[in-house]
Structures are given as structure tokens and as C-alpha cells.
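Below is one structure, written out as C-alpha cells; comments come after it.
Note that one protein chain is taken out, while the other chains of the complex remain in position.
As written, the chain order gives the labels A and B, with residue 1 at the start of each chain.
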Amino acid sequence: MISEQAKQRMRDLASRYPVARSAVMPALYIAQQEEGYITQEALQAIAEAIGMTVDDVESVATFYTMYYQQPPGKKVIKVCTSISCYLRGCDKLVEHLEQRLGIKRSETTPDGNYTLMTTECLASCGTAPVLQVNNQFVEKVTLEMADTLVDEWDHELKTKLDLSC
Amino acid sequence: MPELIVTKDIDAPGLDTLEGYRQHGGYEALAKALQSQPDDLVEMIKKSGLRGRGGAGFPTGMKWSFLAKNDKTRYLCCNADESEPGTFKDRMLMEKNPHQLVEGVIITSYACRVSVAFIYVRGELALAGDQVERAVAEAYAAGYIGKNILGSGYNLDVIVHRGAGAYICGEESALMESLEGRRGYPRLKPPFPAAIGLYGGPTVINNAETLSTIPAIVKNGADWYASFGTEKSKGTRVFCLSGHVKKPGNYELPLGTPLRTLIYDEQYGGGILDDKQLKAIIPGGSSTFILGADKIDTPLDFEAIAAAGSMLGSGGVIVMNEDTCIVDAVLRMTEFYRDESCGKCTPCREGTYWLTEILHRIEHGDGRERDIDLLLDICDNISGKSFCPLGDAATSSITSSIKLFREEYEHHITHNRCMVGSRQFDVKPEVEAHSLQVGAR
Partner (left out) sequence: MAEEKQDELVHLTIDDIPVAVPPGTLVWAAAKQAGIEIPIYCYHPKMPPLGACRMCFVEIEKMPKPPQTACTTPVSEGMIVHTRTDKVQKARRGTLEFLLINHPLDCPICDKGGECDLQDFTLRYGPGGTRFDLYKRHYPKPVPVSDRVMLDRERCILCQRCTRFSSEISMDNGLVMISRGYKMEVGTAPDHAFDSIFSGNTVEMCPVGALTASAYRFKARPWELKHTPSVCNNCSVGCNVRIDVRVDKVMRLMSRTNDDIDDGWLCDRGRWGFEFVNSPQRLRTPLVRRGGKLEPASWDEAFFFIASRLQGIIKNYGAKAVAGIGSTRTTNEEAYLFQKLLRQVIGTPHVDHHHGHFPGPRDLLTGKPWMMTNSIAEIEKASHIVLVASDPYQRQPILNLRIKKAMKGGARIYIVNEGETELDRFAASKITVPQHGAGMAAKMLLKYILNNEIDNPHQHEDLRARLQSEDADIQAAEKSFGPETSTRLQHLAHEIAQAKGAIILYDEMATLAPGCQGLAADLQTVAVITGNIDRPGAGVGPLLEDANSLGARDMGLLPDALPGYQPTSEPGLPYNEILSSPNIKALYVIGANPMRHVGQFPPDLELLIVQDILLTETAQQADVVLPAVTFAEKDGSMTNVDHHVQAVWHALRPLPGAKADWEILTTLANHLGHKWNYSSPQEILLEIASTNPFYAGLTWEDLRPHGVRTSEQEVAHVS
């Protein structure tokens, strides 16, 4: 569900830029914030707010990799696998996370908790290997660190679940 | 320790706040600039010898002076879409000293008579984007941006725009397309942005490091800045050192500093990781040609690196030691270009896909004898034939690595395994399937 406030923010953005369609990228982010990924409803809402066709919005949304086409897990783990991280062992890190989470890269755990992705250079080459979890950097990641992190996330997600019950 | 310009006080606590930045002399340059004529500022930057820090190294002042003189609205775009593999300086500058960038944006806008400026921050760099957004908000509140800045009568609007995962948007015309709400396809040139750019107006596009350098030049003068570096490559630059070195990181050094200093000096790289042998260096991000270990004494300036057979590019110096499987490293870089090709033009879209497939089978023990020449010929059909430099860039590592390390490729093909002992094949399930598809030997 795209909220009325979200739609209003999109319309405001459309008037902030010299040309309304410049607001399509920020509007996609707003929609993704609301729904987790780019739904058909999101395409419709953005199209209406900015004055584009839904096809046009879809065309922009699928060009950029940060707009999710599928619902992601609660924790989206992106491991950089570009050259500098490669030289510092990112492949081992990815394999380790695959084992630990029981999924392969580009997959989401059945409980919807984790999505594991590999990503292009994250501009953190001096602190390789690096990963992002929900866009927060974790740098110089060792396999031990990765385990600790997953433990922490597991705990956090479980606590949240308990609270909501 | 040579003088630091753009990374000066970078680790000072609170530098990222308006107050902290002011304590270190922040926004003094702006006040000074607003008392000058815009054209004088352009002249000053020309005289300083500052060249673009994004990759191409075009003289900044010259770029400003090319702006078309007509009655259309002019725009400034700060290119903070840092995504060249091996490059991580702009992220640091934005996270740690966002006001310096914002001040640079304001001064440049004033110098170029721009009324709306955009800062295009790479989407993945969430913290950097937040920092810049906050700095812009603080600058608005403090009267550094907005109407009648510091009583000068000059008005400026600054919009922070976030990318969303597309390397190609670091190419200036694709960046403009993206800002206009389209797919990030590069535009035809000419017309160049200085003539017809964003929303059809004359547009100046500068890299984040370039703009972060402007306040210091305005404050200390063109001659001061020109006193650093070499005759043709003036000033300092932030080199991003990564890969197999003991102390990877960002190091600001005068242009012309030898590669050896950056890599081996205890103050900087501190030598090769685990004291192994140096095998190869990529001097300017993954788009530039690989240099052999014999080029270790090349000075890091535009001309010397070009003479050595590569480019200074984005300043991302990637170091590979003797254990590196060159084929696998090149495959990794080629995959990047395949995934980041915008798809607009045929050679880059199809060629990077094909190159990756071939490198993949060579690396995984299924290469054919003719594959090396095929790689070179595909590279030739991409390089200079693609619409924008991304296609050319995709071929740099392949052609240069085959030149330097052809025997490694051959070894892969003839022995079905890597020549570099330390790295074992980790044959993945999908690779086996793939080999079956093409008829495994």
C-alpha cells in the first residue's frame, strides 16, 4: 500500500525539480521504503504522481539495480565481489555466508529474514572485503566476524518477532 | 609528510558538522569568492592547473570557460557517483568532510553563474548521501545556499540526488539522463554538456574530489596550488590504494609521486601483503591497462602513467601479488563491465557477455586454443566501436593482461588449470553444468 503521504512526497519532489520526471528515482525509493520492493501499485502511484506511463516507470526501475523487483528479506546482505575485494578474499566470505544462511547468492531464506546478494564495487576497497547490510557498511569482514554478525542479526530478528507476538 | 589539501584535517572530530568545518576555516573561501568576479575565479582555477579527478583529467578551469553563453538556465552537476572498482576517495570525502564538497559546489556555481546545482551521489553510498544532504541543509540554514548568499545578491539552489545502482551514470552524459529521470544511457556528443546539458541548459559537471579541492585553491591561491605536483599535472590527488598491500587506504600525495613510494613507503602502502612479490598494478581503477611490476618506479602523474602504457584514471591503484591468477582477476573485472553495460550499443552489450563466457571457460579449465586470439579480436571489435568509453574500458584488462601474462592464459588452456600454485580450482556446480552445455572435454 502506497500511503497518501508517500504520494504527496512524490508530488512535492516532482515540483522541486526543473522537470517533473526527474523525481522518478527518488519516488521509486519512497515506494520501495513503503513496500519493500517495486510493486505494480508502486508503478501506478509513481506514474500518476509524476505524469509518466507505468511502462515508462518500469523501464527506469529495471535499469537501476537498487530497486528490487522481488520482495527482499528483512536483512539484505550485499557482499562486494569486485576486484579489490576479490583480491582480499570476498569469494570465501560469500561462500561462508551461503553455508551459514543455507541459501545461494541472489536468494532469500524461506523465513524471509535474509537475502544474500553479491554486488559491484562499493567504494570500500581500502577496507576489503566489505559487505553492506541494509545499506550499512561492514568493513574488513573476516569469516569470524561474519558469523558474529549473523548471530547478532538472528538475535535482533528473533527479538523483534517476540515483541510483535 | 607532504602538505595535505583535500584531506586536510580529515580525521578531525566533528569536521563533518557545520561548526566543526567552520573551526577549520570552512566557508572562508566562499566569503572570499563572493567578493570576486565570477570570471576571475574561472581564471584562478585555470591558473591553478587543477585537472578533473574523475578519470579523464580534463583541466577544470577550461571546462568552466567552455560554458555556452546564452540565456538558458545553467546547471552544475557534482559527479559523486563514485563506482570505478578500486576507487573510494569520494565516499571518504563525503562521509568525513561533506561541507568542503558543498562549499566547492557553491563556489563553482557562483564562478559559473549557475543557479541550480545537483549533487549526484551514488545510491549505494547511503551514509555519504546522508552526510551531504545534511550538510546542504545546514548550509541552507546558515545562509550559504539559498537567496542572497552572504548578502552578495547571489542565489543558488542545491539538490542532492541519489543514484540507484548503475556504474554508467558516472559517465557525465548518462548522469544527466539519470538526473532527468531516464535510464542512464550515455548521450551523443557533440553537443557537449557545456553547450547543451541538463534540461538543455549549459552544464558543468565536476567530480566530487575536484569540487572539494576548490575551496583550498580559492583560499590559498592558484600559485600555491600549482606549486604542488609536476609541470603538467599540478596539485595533489587522493590515491586509493587497494589489493595486496599491507596498508590499503586513501593517501593524498602530490602528483608525480612514484608508484613505489605509494606502495612500499611505510607511511603509505607499507609493501606487499605477506611480503610477497609484486605481480601487477592497475594504476587508475579497473578501466585502465594493467602495468607489470617493472613499472614500479613510474611517477603517478597523467603523462608518466600514459607513457608507461596506462592511465591515471580515477586514482584507484590496485596491487596484485604473485599469487594472483590473472585470468580469474580479469574475469572478475570483465564480469563487472558485463553487468554494468547499459545495453545501449551492440559491441559493449553483446561483447562483454561473450568475453565473460570465454574467460569463464578458460579460467575453469575448458578453454580452447583459439580462445586467446578470439578474446583479442572481440576486444578489437569492442574497443573504439562502442558508443561510450565503457566498452573500451571493458577491454583494457584483457588486452593488457594477455600482453603481459599470455603464458598464464595458455597454461590454463593447455593444462586445464591455473599456473599460479596457491590458488586451487574451486569448480562450482553451475560451472559443471555450463561445461556440459558446450560439450566438455
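Simple rule for what comes next: contacts are C-beta pairs under 8 Å (C-beta built on N, C-alpha and C of every residue); 3 or more make two chains touch, one makes a residue touch a chain.
Not measured: the values here are computed from a predicted model.
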item: Chains still shown that are in contact with the chain withheld from the display; value: A, B
item: Touch with the omitted chain, as defined above, among A:S59, A:T109 or A:N134; value: A:S59
item: Residue among B:R122, B:H161 or B:R183 that touches the chain left out of view; value: B:R183
item: Residue touching the undisplayed chain, where the options are B:E303, B:D339 or B:E410; value: B:D339
item: Listed residues B:K72, B:R113 or B:K385, member touching the removed chain; value: B:K385
item: In chain A, positions touching the absent partner; value: 40, 43, 51-59, 62-63
item: Chain not shown, touching residues in chain B; value: 166, 183, 188, 338-347, 349-354, 357, 361, 368, 370, 374, 380-382, 384-387, 437-438
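As a working rule, only the chains that are shown with their structure count from here on.
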item: CA centroid of chain A to CA centroid of chain B, Å; value: 24
item: Complex contact set, residues of chain B against chain A; value: 73, 82-88, 90-91, 116, 122-127, 159, 161-167, 178-184, 199, 240-244, 248-250, 282, 286, 316, 318-320, 324, 328-329, 332-333, 336, 339-340, 342, 426
item: Residue ranges of chain A touching chain B (in the complex, touch as defined); value: 16-26, 28-29, 50, 52, 59-60, 63-67, 81-84, 86-88, 91, 119-128, 132, 135-137
